[in-house]
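Left out: one protein chain. Kept in place: all the others.
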Amino acid sequence: MLIEYEAAPARVKAVYDDIRATRKTEYINNFWKALASDPATLERTWESVKAVMSPGALDPLTKELIYVAVSATNGCGYCIASHTASARAKGMTPEMFGELMAVTSLANATNRLANGYQVEIDAIFREGA
Amino acid sequence: MLIEYEAAPARVKAVYDDIRATRKTEYINNFWKALASDPATLERTWESVKAVMSPGALDPLTKELIYVAVSATNGCGYCIASHTASARAKGMTPEMFGELMAVTSLANATNRLANGYQVEIDAIFREGA
Amino acid sequence: MLIEYEAAPARVKAVYDDIRATRKTEYINNFWKALASDPATLERTWESVKAVMSPGALDPLTKELIYVAVSATNGCGYCIASHTASARAKGMTPEMFGELMAVTSLANATNRLANGYQVEIDAIFREGA
Amino acid sequence: MLIEYEAAPARVKAVYDDIRATRKTEYINNFWKALASDPATLERTWESVKAVMSPGALDPLTKELIYVAVSATNGCGYCIASHTASARAKGMTPEMFGELMAVTSLANATNRLANGYQVEIDAIFREGA
Amino acid sequence: MLIEYEAAPARVKAVYDDIRATRKTEYINNFWKALASDPATLERTWESVKAVMSPGALDPLTKELIYVAVSATNGCGYCIASHTASARAKGMTPEMFGELMAVTSLANATNRLANGYQVEIDAIFREGA
Partner (left out) sequence: MLIEYEAAPARVKAVYDDIRATRKTEYINNFWKALASDPATLERTWESVKAVMSPGALDPLTKELIYVAVSATNGCGYCIASHTASARAKGMTPEMFGELMAVTSLANATNRLANGYQVEIDAIFREGA
C-alpha cells in the first residue's frame, strides 16, 4: 500500500516535505510511500538516510556505489534499481558501473573461497583490529 | 593447508612472484597459500584480482571500500580482516571506515524494508535499465 | 509446474487433503502444487511445517512473524507474500507488521556493524552457550 | 578497538550512560565499545535500538526472538550470542529457543524451495500488498 | 550445551543409536549433541538428513558436494568443516574439492552480476518452468 502526499497524515507529510527539499525534486519514490504506513519507521529511516548519505569523509557518489554493491549482494531488486538510478544521477559513468559490478562480483567470489578453504586469518591482519 | 613458497610447484611460484612484484611486498597472505592447492583457481583468481582492483574509472581505495562492504554483508571474517587492512594501507581513515560501515549497515536495513514491504519498482527507475 | 488436485497421484492427494483439513480451507497455495512434483519432499516439508508451526511454547502468530523476518532477510518474494498473508490471518495488525519490519531491518543493520567492526564476543555472552 | 568509559569523550559517555540507565546494568557490551570509535553511528544505532526494541505492539521478548532469527539466518556470531543472552534475560525458555530455531531453520529451507521451484506468487497473496 | 550419550534421555539415545548404526561409527558429532536439547528438532532433522542424503537419483558424494557449496555460500563455519570432512570420507579428491570451490565462487560472482545488471530472464528459460 502506497500512501500519497494528499492522503498522508501531517507527520508523514513533514517527512515527504523534507525529502523533497533535501533532494530538490517533487518526486517521492515508492519506498517512502510504503514506509509511510508506519510513520515512526518512516521518520527514523529517512533521518538515517539523510545523515548517512550526506557528504562527509566519503563523497555521496562513493556512498551510492557502496549501496549498490550491498544491494546487488543481497539481491534486493528494488534497491538495485533505485540506487543505481541515484548513483547515475550523482555522476556514475558506465565505466564506473562496470567496475563496481566487477568488484562486487569478485568480492562475492573470493568471500566463498575464503569460507570454503577455511582460511585462517593472518596475524598481520589482526593487528589493530 | 597452506603452501609456502619454498614447497610450491613452479606454477604456484610464478603467481607468488607476481603477487610480490605487484604489491611490492614479500608477504603472501594465507588466502593465496590456501588457493595454491588448486593452481588453476589460484591463477584465475589472482588474474581477476589484479585486473579488477587496479586503477580505472574507480580508484583502488574506492574498490577496497566496496570489497569491505560486500564482505561485511556476507559475514566473511577473513575477507573483512584482509580487505580492511588493505583499505587502510591505501589511505582509508577512521572517519572513512566509520562512514563505510554506516552506509553498509543502512543498505542492509533498507534492503529488508523494501523486501518486506513488497515495494514495487518505480517506473522512473526502470527507464534505461 | 503446478500439480492440481484432480491430476495428482494418491500420495500427493493425501497431503493436499491434510493441508485442507489442518488449515480449514479448500485453497492449496502454489508452493505445495510446485513441490508436488517430488512427493517425498512434499510430504517431508508439509510434515515439518505442520509440526513446527503448530502451537507450542511459542504461539502460531509469533512463529509467523519469525517466518516473515527470515523471508525478508533472505529476500524470498514468494515466502514474504505468503507468510505475511498467513500472519495477517492469524491476527497480525498493521502496527505489529511495522514493528516486525523495524526489528528485522535493525537486526540486519547491526549484524553488519558487528561483522565489519570485528567485534569480539563478550565472555559474559559465552557463558552457558 | 574497544573504547572504555573512562577513556571515552563526552559524547560517547552520554550514550554509555543512557545504555546503563535504560538497561539497568553497569555492563556495556563490546558492540557499543566498538561503535564508539564513530560517535555519530554509536548515537544513531543506540537511538534506533532503544526505540525499536522497546515495548509496543510486539513485546520485547518477541522482538528479541525476531532478532535472533535474523542473526542466525545471517550467521552473525556476535549477534547470535548477544541477542540469545538478551532473549534469555527477557524470559526465553529452552523450549521457546528450540521452537525459535525450528521455525528459523524451516523458513530458511522453504525459502530455497520457493526460489528453486520458481513458484509464482498466488493472486490471493497479492491482494492488499 | 552438548548432551552426551550417557546423560541423554531415551528419546535422544534412540536417535544417537540410529546415527551410529546408519553411519557405522561410534562418533556422534557436536551438531547432534547440541540439537539434543530439543528432542523433536533432533528427531526431525536426523530423519530429514537420513532420507535426503541417502543414495537416490543423485549419489551420496554429489549430495555432499552440494551441501558444501551451500554452506560455503552461507558462510556456516561448522557446516563447511563437517560436510567437507564427510565429502572426503565419501571419496572427494583434492581435485574435486578444487573444482567444487571454483564453481561455488563463480556462481556467487555471476549471481551478483545478474542482479546488478538487472538482467531480464530469457523467454527460452521460462518455458516449462
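Going by the order they are written in, the chains are A, B, C, D and E; count residues from 1 in each one.
The rule we apply is simple: contacts are C-beta pairs under 8 Å (C-beta built on N, C-alpha and C of every residue); 3 or more make two chains touch, one makes a residue touch a chain.
Values in this document were obtained by computation on a predicted structure and should not be read as measured data.
Asks: Among the chains in view, which touch the chain not shown?
Replies: If we consider the entire complex, the absent chain touches A, B, C, D, E.
Asks: For the chain left out of this view, which of D:Tyr16, D:Phe31, D:Trp46 or D:Tyr117 touches it?
Replies: D:Tyr117
Asks: Can you say which of D:Asn30, D:Thr45, D:Thr62 or D:Asn108 touches the chain missing from this structure?
Replies: D:Asn108
Asks: What is the set of chain D residues that contact the non-displayed chain in the whole complex?
Replies: The list for chain D reads 68, 71-73, 75, 77, 80-81, 84, 100-101, 104-106, 108-113, 115-118.
Asks: What does the interface between chain C and the hidden chain look like in terms of residue numbers?
Replies: That gives, for chain C, the contact residues 37-38, 40-41, 44-45, 74-76, 129.
Asks: Identify the residues of chain B touching the omitted chain, counting contacts across the whole complex.
Replies: 1, 40, 44, 48, 51-52, 128-129
Going forward, only the chains that are shown with their structure count from here on.
Asks: Compare the contact pairs of B-E with each of C-E, A-B or D-E and report the one sharing over half of them by residue number.
Replies: When the residue numbers line up for over half the pairs, the pair is D-E.
Asks: Have a look at B-C versus C-D and report the one with more C-beta pairs in contact.
Replies: C-D
Asks: Roughly how many whole angstrom separate the Cα centroids of chain A and chain E?
Replies: Here chain A and chain E have centroids separated by 33 Å.
Asks: Return the distance between the CA-based centres of chain A and chain D, expressed in whole Å.
Replies: It comes to 21 Å between the two C-alpha centres.
Asks: Would you give the residues of chain A that are in contact with at least 2 other chains, written as numbers and ranges?
Replies: In chain A, 37, 40-41, 44-45, 48, 52, 73-77, 81, 84, 100, 104, 106, 108-113, 115, 117-118, 129 touch at least two other chains.
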